[in-house]
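Just below is one structure, and these are the notes that go with it.
What you see is the complex with one protein chain gone and the rest in place.
For subunit A:
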Amino acid sequence: MVARRRKRAARDPEDRIPSPPGYAAIPIKFSEKQQASHYLYVRAHGVRQGAKSTWPQKRTLFVLNVPPYCTEESLSRLQSTCGLVQSVELQEKLELAESRSKFFHPKPVPGFQVAYVVFQKPSGVSAALALKGPLLVSTESHPVKSGIHKWISDYADSVPDPEALRKEVDTFMEAYDQKIAEEEAKAKEEEGVPDEEGWVKVTRRGRRPVLPRTEAASLRVLERERRKRTRKELLNFYAWQHRESKMEHLAQLRKKFEEDKQRIELLRAQRKFRPY
């Protein structure tokens, strides 16, 4: 490893950092103290023709390989040298994520992430693509917590606030109840009313409830039918039935024998018959 570090030090500083086609590489470090750095791979955000995107075309910078200690605030601060940043969003994967309740869907522990940085002006993107770095996540003026500091503050944040939770539950349930009430009212309205072609929709709530349309219920019906049929069947009554059941028994024995032989073969291969 030592040899490698020396090699890197000897490398021409002007040498361009290799980056995949279409991307620019920006070195990023946690703080001054670190020697090696990770690389952010950035490009302008673009989607295929016709596809929709949450982020505005041209003004958005797409960032790959964001280290786990890098937060949205610090990324925003680091990119602000290129232009005013409107928003930063960190995600685990490349796909869209909806905003969710912090009580019911707590944020997962971050690993390496991707980020979408939206600048106020398109010039910010081009400036960002030309960044040389290395970027420092944690500086003296803007320290980022890690290790024990981070865990303690995380713990403090995780101590629940029952009042906020109650409020959220209440608003959700109110909306839900309203929705259900509306649906029910609608269903009641439609009850027994024929549509244009004269069909009447039969529901469970009607005066004569029908079987629910579930797989389990239909399986139950089939099972009942089958049992009814087997009860009527005669077993070992005709001579051919006798013959067949005997043959079946023999076939079972043969199958068992083959299985056993295979097991023995395996055990023999493993030398399992050496008693000691």
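Before moving on, here are some points about what is shown:
Quick note on the criterion: a contact is a pair of C-beta atoms (placed from the backbone, for glycine too) under 8 Å apart; a residue touches a chain by one contact, two chains touch by 3 or more; residues count from 1.
The criterion applied here is as follows: contacts and distances are computed from a predicted model.
Taken from the listed names "Nucleolar protein 6", "GPI-anchor transamidase", "Aminotransferase class I/classII large domain-containing protein" or "Tetraspanin", the protein name that UniProt assigns to the chain not shown is "Nucleolar protein 6".
When the whole complex is considered, the residue among A:Val47, A:Ala181, A:Val221 or A:Leu267 that touches the unshown chain is A:Leu267. Checked against the full complex, the one of A:Arg166, A:Lys188, A:Arg226 or A:His242 touching the unshown chain is A:Arg166.
Mapped onto subunit A, contacts with the missing chain fall at residues 1, 4-5, 18-21, 25, 30-31, 34-39, 41, 64-65, 67-69, 93-94, 103-104, 108-112, 146-149, 151-152, 154-156, 159-162, 165-166, 169, 172-173, 176, 180, 212-216, 218, 247, 250-251, 253-264, 266-270, 272-276.
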